[in-house]
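Here the complex is missing one protein chain, while the rest keep their positions.
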Amino acid sequence: MPLLELNEVTIRFGGLIAVDSVDLVIEKGEILSLIGPNGAGKSTVFNLVTGIYPPTAGTITYKEQRLNGKKSYHINRLGIARTFQNIRLFPELPVLDNVKVGRHCRSKASVFGALLRTPAVKAEEKAIEQKALECLELMGLDHKKDEAAKNLPYGEQRRLEIARAMASDPELLLLDEPAAGMNSTEKKVLVEKITSIRDMGLTVFLVEHDMKFVMGISDRVAVLDYGRKIADGSPTEVQKNPDVIAAYLGKEVV
Amino acid sequence: MGLLDGLLPAYYESILITVGIYIILALGLNLITGVTGQLNLGHAAYMCIGAYTSAIMSMHYGMPFIVAILAGGLLAAAFGVVIGYPTLRLTGDYLAICTLGFGEILKSVLYNVPAVGGAMGLAGIPPKTTLTIVFIVMIIVIISMVRVESSRFGRALVAIREDEIAAECNGINATKYKLQMFSLGCFIAGIGGALWAHKIMVLQPRDFGFLKSIEILNMVVLGGLGSIPGTILGATVLTSIPEILRFSSEYRMLLYGALLVAMMIFRPHGLMGGVSFNSIAKRGMRWLKPGDKPDDKPGQKGMGG
Partner (left out) sequence: MLSNLLVQLINGIALGSTYALIALGYTMVYGIILLINFAHGEIFMAGAFVGLMLVTVFKVHIIFAFLGAMLFCMIMGVIIEKIAYKPLRRSTRLAALISAIGVSIFLSNLANLVFGAKPTTFPPTEEILFKIQTYELIAGAQITNLQILTIVTSAVLMVCLQYFIKKSRIGKAMRATSQDYDTAALMGVNVNRIISYTFAIGSSLAAAGGVLVGIYFGVVKYNMGFMVGLKAFTAAVLGGIGSIPGAMFGGLLLGIGEMLAVALGLSSYRDAIAFGILILVLLIKPTGLFGTQIQKKV
């Protein structure tokens, strides 16, 4: 039984078909990368899985539950966490609080609990802080915990997004262009972090642009072009696939 | 009870009561607009509901003051839910217009309902609001707000303000939280209104119009949207200064208008943007422990964004 399964998933925006009956399977414990030229619909796939857009057709199944029509916050609670291509942190909040927000779906104090500050609520707050610190440590950001998120450099903001996603104890982690805008040293650190996340038992699904990065880290690669899946296989297979080469380099004139 | 009453000359006691009530009202609005970022241009409407409800409770049903206050708060909160449920799905400026529209509708209904006095208003409300009561309620509201701010609920609200989609993807049911926060803010406004009714003793619909909402908004904006100490400062300054300087109301509103523009341009995060009681406490600890270097400056982190 795959962890996540997309079955003929399609979404239309007016006349544009952004994702065109895509089938995709993610097995537990693997690192799957979704690649493709700009505008191929990669981020849209993430937005479909996380409930930001409802699919026009097709089904998305996660651990035998249909995700179609479920709200983003519900999907997060089921064990899927994500980052965004154009970093979406809570800029005015301190780094630590950003990660604490990520823990939201695994905690339950209500407004009244917060007002009365019962021992249970206090204990939960402590546990949230503990978890947030662990996640920051994992991503190497614990020394920046009191800074406002907006003041972090770009690469650290990307890592902070991953830390925030990790705080919800996800089983499936969606990373949208995690290496974008990073230099080669930062990328190297990132590869280590993602591998260690996988070694913790998580499944990683990532969208990337950087071929070298993708080929080095992925167990499997799927390729999207104009909303359609044109290839799916091991990194070496995909690299040799003539359709993929055509999509990236442009078709030869016959 | 009554520890604080009669210690000061009546005039200053009256100013302090007014300041206290506005701090309560402004903290309710700060929760809605400052913390969660949902611009509410009809805060006075919920104050109005609390004021009328409590006044009727006291006058017609002879209820104890505490019951009248709570009834005012609860009915305001109920209206908050009824109005908030459909409108909070709207984005920023449309929500603002809806809240404004509701305020004006309420005013026009009150004008036309003889049972609550119509345009003449309600008169003869017993003067039960004392400085002690206002002070106690204010302290409870401040503590509650500080607790909410530092809870998972409070963080969720700020997350919604900063980026609603990211908040939803991090497990936050934004619609539910916005509604809870809105009704809590309205509850506080209702309580403020109840205290107000039993201070001024006469209620007229026109006292709860758009300009009253703007007056309260100004306090939050001056102090710093989202900052509890800032809101307290803003409410104190804007209530007491015009009172002491005896500004006529035209000049005061002229000043308020200019102030809103100037604050947005030059200091969008207010006088104390980003300052919370927690950050003040942390700073205080550093002063007490001279070994630590004060490496961050909480007073400046909210600037310029």
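Order of writing sets the chain letters: A and B. Residues in each chain are counted from 1.
One rule holds for everything that comes next: contacts are C-beta pairs under 8 Å (C-beta built on N, C-alpha and C of every residue); 3 or more make two chains touch, one makes a residue touch a chain.
Source: prediction; values computed, not measured.
Asker: Per the definition of touch given earlier, which of B:L4, B:I165 or B:I200 contacts the omitted chain?
Answerer: Answer from the full complex: B:I165 touches the omitted chain.
Asker: Considering the entire assembly, which residues of chain B contact the chain that has been omitted?
Answerer: 37, 39, 41, 86-87, 90, 92-94, 96-98, 100-102, 104-105, 108-109, 111-112, 165, 210-211, 214, 217, 221, 250-251, 253-254, 256-265, 268
One rule holds in what follows: only the chains that are shown with their structure count from here on.
Asker: Within their complex, state which residues of chain A touch chain B.
Answerer: Residues 50-52, 71-73, 76-77, 81-82, 84, 88-93, 97, 100-107, 109-111, 113-115, 117, 121, 124-125, 128, 146-148, 150-151, 164-165, 168.
Asker: Going by the contact rule at the top, pick out the chain B residues touching chain A in the complex.
Answerer: Within the complex, chain B touches chain A at residues 144, 147-148, 151-156, 158-159, 162-163, 165-174, 180, 184, 274, 296, 301-302, 305.
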